[in-house]
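Heads up, one of the protein chains got dropped from this complex, but the rest are sitting where they should.
Take a look at chain A:
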Amino acid sequence: MTTSTPADTRTLATTPKTRRRVRPHLAATHRRAAWIFAPSMLVSAIFVYAFIGVTIYISFSNWKIGTNADLSLREPLGATYVEMLQEFRAQSSLRNIIVFTVLFLAIAILAGLVAALLIHHVAIGRGFFRTVFLLPYALSFIVTGVVWRWIFAPATGINEILRAIGIADPPGWTTDTTIIGALNDPSGTDFLKVQLGVPVALIPIIVAAAWQLLGFAMAMYLAGLGSIPEEHLEAASVDGANAWQRIRHIVLPQLWPATVTCLVLLLHVALKIFDLVVAMSGSGPGFVTDVPGIYIYNYLTSRYDKASAMSIVLLVMTLAVIVPYLVRGYRHERKA
């Protein structure tokens, strides 16, 4: 297998030892090489960077509906952001995305780690187990969403089991407006209109997302496990370390790069979550399952400025995670 380890994926390239410039070529060749790459950069400059610039501009403008491009700037500048952040719905979708991201990451990464440790050490059927655990990753979030929507359907789904074991009044899942552990009374402050806590309605979505993506974490961890030198473990065994001690002191530290990769890549998937929520619940009652992705979509028909402002908030959150990761990869590579 030429599969690179997660340690390598932290750097942008899995460049091997012989990474030096091809000598016989002259400057002209390199210039020609740059020209071949140029169209892709041009496309990126327009479709990524210029378009983001346009979206930022719209978020400061008076452009409300698509058919009527009002490009005048809104007074005072940034009023759209202020208006948005004071809105119950926007606060709800931001609370939801944070709760969703934290819980989903914790579950997917832990489950992926446990699955990888088990599958790495299983005597038979390793390929089969690996295939099954990664299988959901091949699905569309819409497919995942419709299945889990059915599994959590209040009348016919998991609640049937809960009732059978004596829970008379099981939750309504995606239709439930309960917030677990609500910290604050929403009437308490002027600004905070939403209750902070874990909405029950998000649980099915978190479970579905973890089901779909824990295989990704598992694949990363399996690659990481494969790169741990056998001798280290043998040496530890000789020194009398038991299985748990070997995992705790030798395996887990070496899996740290894989953990960072998983964290970053799953975090950016989580922040952008859209299709899964659309298929399972949409905004939910009282926006209890609203997320920035859905918020933006809903305002695309009525408030271009607000939709843009929320996408910039989402973009900033994503870049705050991704850019340090990419820059570190870039630095790592420069050194190599």
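Convention: contacts are C-beta pairs under 8 Å (C-beta built on N, C-alpha and C of every residue); 3 or more make two chains touch, one makes a residue touch a chain; residues count from 1.
Keep in mind that, in the parts below, contacts and distances are computed from a predicted model.
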Name the chain not shown, per its UniProt record: "NADH-quinone oxidoreductase subunit K", "Acyl-CoA dehydrogenase", "Urea ABC transporter, permease protein UrtC" or "Binding-protein-dependent transport system inner membrane protein"?
-> "Binding-protein-dependent transport system inner membrane protein"
Consider the whole complex, including the chain that is not shown, and state which of A:Ala182, A:Leu196 or A:Leu300 touches that chain.
-> A:Leu300
Option from A:Thr55, A:Thr175 or A:Gln254 whose C-beta touches the chain left out | A:Thr55
Of A:Leu110, A:Leu135, A:Ala235 or A:Leu252, the residue touching the omitted chain is A:Leu135
Omitted-chain footprint on chain A covers residues 1-6, 9-10, 12-16, 18-25, 29-34, 36-37, 40-41, 43-44, 47-48, 50-52, 54-55, 58, 66, 115, 118-119, 121-125, 128-151, 153, 156-158, 160, 211, 216, 219-220, 223, 243, 261, 265, 268-269, 271-272, 274-275, 278-279, 292-293, 296-297, 300, 304, 307-308, 310-312, 314-315, 318-319, 322-323, 326-327, 329-330, 333-334
